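To start, the structure itself, in structure tokens.
As you look at this complex, bear in mind that one protein chain is not there, while each of the others sits in place.
Moving on, here comes chain A:
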């Protein structure tokens, strides 16, 4: 038995290409784990039962990743989920160190995509919005924003491009300043006021606070001033308050 396991171990290490057992898909990456042992769970979450443990140096195949969990399979066909954090020290069969990607807001060098939902008050109307942002540097991000507001007297949609500057990205609660431009489409509720839809160019300035409550999840609060350049006699100012969250993807 021991002899058999030794030969399989040496066989797998000695040959440059590891032999894939039949149940392993061809595109799965084989790795050896340099940790005393690693728990294997039946599902991708801390609540699922642990049914197996990987030994030091054991070869496993990485099948897929969901959130912070990786599905692995062993030579003997034990298939389950392990934490990405437990796979910090993994090596290819050739001894090359490998890394599994984990997005982290604390890694200020990483340029990441951020997706967020917001809920707010747009001059008395309830508003909801989606933001798609890209962080160029720790301080500077760009953002595409779409909001729909539904009010008693009028509904509006806004589409904007904005630049966000975070002067202190390392602070626990980090402030940011925003400058942007876009269009506001306002449609008065026909039953009350009989006017046409208006489309105005808007200038956007804003201030907000962001705080991370998980590795990839931030809450944000924001107040923004929409300055509408209307074709009427006076330009119009709208103050918008927003609460929402951002996710690092």
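Just so we're on the same page, a residue touches a chain if its C-beta (ideal position, glycine included) is under 8 Å from a C-beta of that chain, and two chains touch if they have at least 3 such contacts; residues count from 1.
Following the convention adopted for this analysis, contacts and distances are computed from a predicted model.
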{"item": "Candidate names \"ABC transporter\", \"NitT/TauT family transport system ATP-binding protein\", \"HupE / UreJ protein\" or \"Outer membrane beta-barrel domain-containing protein\"; UniProt protein name, chain not shown", "value": "\"Outer membrane beta-barrel domain-containing protein\""}
{"item": "Selected from A:37, A:117, A:168 or A:207 as touching the chain missing from the view", "value": "A:117"}
{"item": "Hidden-chain contact residue, picked from the options A:189, A:205 or A:236", "value": "A:189"}
{"item": "Of A:37, A:153, A:171 or A:217, the one touching the omitted chain in the full complex", "value": "A:217"}
{"item": "Touching residues (missing chain, whole complex) on chain A", "value": "27, 29, 31, 42-49, 62-71, 90, 92, 96-101, 115, 117, 119, 125-126, 128, 130, 148, 150, 155, 189-190, 214-217, 245, 247, 249"}
